[in-house]
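I am attaching a structure below and will ask some questions about it afterwards.
Left out: one protein chain. Kept in place: all the others.
Let's look at chain A:
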Amino acid sequence: MDNALWAFGRVSGIISLVLFTGTVLVGVLARSGRPLLVVPRFSVTLIHRNIALLATAFLVLHVGSLMLDSYAKLNVTDVVVPFLGPFRPFWQGLGTVAFDLVLAVVVTSLLRHRIGPRTFRAVHWFTYAMWPIALAHAIGNGTNGTSRWFLLLAAGSAAVVVGALAWRVSANFLETAKTRQGGLL
């Protein structure tokens, strides 16, 4: 049972990271206002939300299994307050920071219509901090963090996220960018 918790704690962290990478990519696409081939815009938004919630579920399982595991022995303080853990406190603390940011982003997203667009967007921007922090936590704290295959996965993920960001800040990012710029030329 104990080995199972440890193994599951590790693999659920990796699954969560991969799903969060997907969430960021689909989120950037949703922000562009573009459909995805035959997938309409409102579906892209729903896919973004659902991958995010799935990633969060795996994150909760990742943290939960390592709280129950007798080797990792995470306690409630480790989960909420960063940099206090006994094992690699800095790298584990990054995971705690990412977890807290995810909680803030998920709660403000689910309460989006109550808190209004300004607060929602301000907190949602923290995703861009959360993702690299989570990646650093995976590399620095993960048992497989510096394995060749994981570093390849991390490099590939970083490349597509950086690519998405470059697209995000480019002039023709919005679907309607060309039309809207038209009047100025």
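Note that in this section a contact is a pair of C-beta atoms (placed from the backbone, for glycine too) under 8 Å apart; a residue touches a chain by one contact, two chains touch by 3 or more; residues count from 1.
Here is the rule we go by: contacts and distances are computed from a predicted model.
You can't see one chain of this complex, but its UniProt record names it "Ferredoxin", from the set "Lactate utilization protein B", "Multiple sugar transport system permease protein", "Ferredoxin" or "Sarcosine oxidase subunit gamma".
Here one chain is not drawn; of A:88, A:112 or A:168, the residue touching it is A:112. Here one chain is not drawn; of A:50, A:77, A:146 or A:176, the residue touching it is A:176.
Check A:17, A:30 or A:52 against the missing chain and you find that the one touching it is A:30.
Even with one chain removed from view, chain A keeps its contact list with that chain: residues 30-31, 33, 40-42, 45-46, 112-113, 116-117, 175-176, 179-180.
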